[in-house]
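Excerpt of the complex: some chains, original placement.
Should a chain be cited, it is by its letter among A, B and C, assigned in written order, with residues numbered from 1 in that chain.
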Amino acid sequence: MNIKPLGERVLVEPVKEEEAVKGGIIIPDSAKEKPQEGKVIAVGTGKIDENGKAVPFNVKKGDIVLMPKYGGTEVKVDGKEYQIMREDDILAIIG
Amino acid sequence: MNIKPLGERVLVEPVKEEEAVKGGIIIPDSAKEKPQEGKVIAVGTGKIDENGKAVPFNVKKGDIVLMPKYGGTEVKVDGKEYQIMREDDILAIIG
Amino acid sequence: MNIKPLGERVLVEPVKEEEAVKGGIIIPDSAKEKPQEGKVIAVGTGKIDENGKAVPFNVKKGDIVLMPKYGGTEVKVDGKEYQIMREDDILAIIG
């Protein structure tokens, strides 16, 4: 089942919290929502700036990223959970 | 009965939830509204960017898409239910 | 009595609900306001984009359109009720 995010959106598979610890990123239990780790599965059909000019994505398929906990929309495909979110909302590339 | 969405809007026929499962997309019952599947019936009269330049649609007639549950306006035509929404609000093309 | 809407506004005569059914469009009684059918009576003095460039209207006099129930301002002229609204708020051209 192929999912092509639309526009500047990105499809990310959240990394389970226990696995995340191996990667060294534990997010402190601060008042604000803990950001979570995830793997980029697919980038969108394309980002355009305010002048309609195409802008390249900063992330690519396979990158491990740090994203806000509730930044995207949850979807489940073939039993796996994913998040669809706008690239601007992704915090960092880690690894 | 022909419906031509205006501007950057798109006419989508929501796919019934049971049919959607065959397609592999079940949307977890998270706190947020479950996105739903739908089929693109017609695209609008045209998208323009901030400089008034025409911008092509990302979706086309027949695409199966993933959209937020209450992203559009419901209309019923000849007994069938449709949603009219802005293309920017569509999450992904699937299939 | 002539009414010339200003700027990007459009004058629309709402079609009575019973007549609308003949046209095949019944709008489900969903939680959100049911959109309504209407006939375009006059288009405004002109639409301009963010750069001040003139942009053509998508609708023209006589078109049957679908519009949000409370999208415009109600006015009564010679006993007939009309709505004045911005073209961007019109959902689709039907017929």
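A few notes on this one:
FYI, a contact is a pair of C-beta atoms (placed from the backbone, for glycine too) under 8 Å apart; a residue touches a chain by one contact, two chains touch by 3 or more.
Remember, it's a predicted structure, so these values are computed and weren't measured experimentally.
Taking the whole complex of the structure file rather than the 3 chains in place, the copy count of the single sequence reaches 7.
One rule holds for everything that comes next: only the chains that are shown with their structure count from here on.
Once the centre of each chain is set as its mean CA position, chain A and chain C turn out to be 41 Å apart.
For chain B in complex with chain C, the residues that touch the partner chain are 1-7, 9, 11, 45-46, 48, 50-52, 70, 73-78, 81, 84.
For chain C in complex with chain B, the residues that touch the partner chain are 23-28, 30, 32, 35, 49-51, 53, 55, 58-59, 65-66, 68, 87-88, 90-95.
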